[in-house]
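Let me begin by handing over the structure; questions about it come next.
What you see is part of a larger complex, with each chain still in position.
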């Protein structure tokens, strides 16, 4: 009998975070002995939709997807569900579609909250803060921003965000933006960034001004960021366990596709944590930094 | 008939009156206080040297640009056109000096631009458009598929298409700015007879040309401009207006003879350029290009070889083939006894061959660039040092000297060349090639759009160059010009050389005969070939 | 001269000849054959309809872009304008800017699909008109104006929606994105009808011919009495209209209007037009070419995805094939005469 085939789809392979996610999906698929069809959403909801459509024509046995946008991908996922194909979503949860097999995720809003809380813990007496946001309109950017503000808005008196700009998730832009922020506002106590790339850009900007004691927080726990945390350049980064999410999702999908094994839980939520110097060992990708 | 016309039967009222029109450009006064009148049913010649302001005046009349001051009255009403459409609506139709066809569209579409015939459902009927255009272009003696894109036409053909289009519009005043500059005798004759018919129908025509014989033959009256000012009016007085009178008005002094026939010069030079069995193939990119069929030609050092032929005889193709601009299928070219095979104009130029192309606008000038750049572009090596830097001082000095010898009218070397009058542009292009000091200079319609005075200067220059041992091949559609400067003349037809004679023996009649070989015989040849 | 095309041949349909003379079409045929051989299910009607639905969004904009490029203009703002019109449509469809994330259709209590459609195309056309005005009156080159538009419309979109999507439309609106007529997806039908109309307008109306004339030589067109400025403004209105229409269809298809929709579409759309043989210098091109260009890109993406080519390799292959397709067309043209 033919090997099973599953579709693994991520929002954009332009971001290391999702490269890692797809790599993990790939590894787990191999371990489970199934074929994998890869899909790169290329940061475009229509493109990710088209990939799902193509997979449906090919009659894949299951779909594991991290949707670029929970609303815009809903119709395509619904279509898959209606075609009787089990769908497991990772990272971002699609509402309003009945019949999704399972969701494995770590909420980005929760991640943003964790990031801000870590900063608050580091500055119990209040702080002057820069906030670098992700690409305007992008789902993770919106959610992470929301999380940060959920924590900091009630504490406005003590924690002032004096400079809040987008750097489009990009390192070079974060560097420029931080430079402008430093020139305009002087040295902050902390910089909260919506991903690690931007955090590493901010690190360079601060280093150039010799502001080495600014606490900079990233998000995603990329290996490069873990190294920076270890070296004391980053104060922390948010770990969402994308690898574990991905592997769990594949396991659930394959189990169902093989013999209709229903997952134990329909909703697997991993709690995001902030990785600092003292809990580096909790980081999923620490191994890659050797 | 309007009452005004009834009042003055002998002298109908002016259709168009220009009163004290002045036009300034940046730093240049192109027209200053010019007044003139055109009456229905007359052909008014507008004459003047290059840069006298003729085109500027005509552009003002056609709504292309407003005058700086002055008044225009058309049909008794003040006329302030804001765009070409305003003029068109009143029945003023213009043929511009710089061709204004749309190269990417077909002949038919250009003729019917903005007024394509509509079929059922109000959709454009291509069939009708092409059928109708066939008739329209036939009027000017053009026989080509109306579905041909204009970009594939020669300059002459484009000019004919433009004339045909103008003639097909309902008009009360037709403005023609050098319509004949790229045409040969036959087409000119045809145009003249059409103009005559229009005149009889009561249409007024303003006609600009640098071929004074033409003007003299057809114009009822002439208005002459000099340096943007009115130099005077000339009336037909029983017979045609005499050339010397015109020239005197134009240049402000009595004129010597226009085309001095050369005294027989002793051309003892060796054969410099020799062409044997030259053939070209049809190029899919230029399907209408004439195919050369075994051309043999010798060009001696120090000689001016005139090449005469009708439009489409392949003269331009011959020039381009020698110059390496078009691909050669068979045949040999030798230069100073050595076989050469220029694969590109750059090769040909390196070997010492120069070409002044016929289509100035598309093939010669860099419209937006300065005169200096336009001048030196073919001789960059001469005006730069070993490290590749331009030696601008020498470059400027050279331009200054050509400016004097060719009397080029220009404001400064940085002025964009598009700001020059057509004739002055042509002189800059000539200077470009003179600066290269070539062994062989091919000039294709070298005096197209050049005024009489300058034309004589150009002829002088060609003769002087020849005297210095340069071999010159001159293609011209103006037979008097060919006769005036050629030591030897060959005629072409349909890609072949059809005859040859020494310059002093040639007459217009003899040449015409060779240029237009028996049509039926030609047709047979064609059939035999297929 | 000796072997001129006879007029009768011109109107006759001769598929082989058409294929031969039009490189992109031949290339498209070739790609389809190759992909089918690699994986026969590629030409399942379902997949073909998928491809048609997929190309319909950028295809619609490409139709409008054909007009613009024919005048030697360009419109870089289409992706942002799509997002903007989509957001406007969503606001109208939902009856307010409330970031209603619910996907349930019952939540919608707006003005219905027709009002949403109307709003999208009117806003698109107006935005195009404003850009056309800046181009003709302020004499700013199209590249600059529409590059400005690209950032302005994106900013406006984000401002309206405060960054988030607006989702959940009623079934009647969704039909335009997901419905079928017989087996054919509605977006594909909309695209086909629009393409035919555009073809007729460009080929068989005075307006269409004027568009070509302006692109062929604007100065000559002016001298010939055409109202060049009006025509230029009109083409930006048209592309804006199509961006609005595409936005409506996309929102209907995704059941959501996103602030990040359409990023980078300008390049895909312009590619479709240019691969279809329309010259960026104006005056030359056709709607048929654009449709083929859009299809070529769509088939390529789908086919590679279908064969599970890795995303990185896909980029490389797509880039090379686009170049090859056009090179092949040039080569054909240099051999066979039109």
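Order of writing sets the chain letters: A, B and C. Residues in each chain are counted from 1.
Going forward, a contact is a pair of C-beta atoms (placed from the backbone, for glycine too) under 8 Å apart; a residue touches a chain by one contact, two chains touch by 3 or more.
From a predicted model like this one, the values you see are computed outputs, not experimental measurements.
Just one chain of each kind is rendered; the file's full complex, by chain label, has copy numbers A x1, B x1, C x2.
Just so we're on the same page, only the chains that are shown with their structure count from here on.
Taken pairwise by the contact criterion, the protein chains link up end to end in a single open path, with no chain closing the loop. Located most centrally within the structure is C, per distance between chain CA means and the overall CA mean. The geometric centre of subunit A is 33 Å away from that of subunit C, both derived from CA atoms.
Each chain gets one centre point, the mean of its Cα atoms, and the points for subunit B and subunit C are 44 Å apart.
Subunit A and subunit B have Cα centroids separated by 71 Å.
The part of subunit B that touches subunit C in the complex is made up of residues 62, 64, 83-85, 88, 94, 96, 99-105, 109, 113-116, 118, 122-124, 127, 130, 145, 147, 284-285, 287-288, 526, 529-530. Subunit A makes touch with subunit C in their complex at residues 13, 37-40, 42-47, 49-51, 53-54, 56-58, 69, 71-75, 95-97, 135-138, 141-142, 145. In the complex of the two chains, the subunit C residues touching subunit A come out as 39, 41, 44, 46-47, 50, 53-54, 57, 101-104, 154, 157-158, 161, 163-165, 167-168, 174, 177-178, 250, 253-256, 258-261, 263-264, 301-302, 305-306, 308, 310-312, 314.
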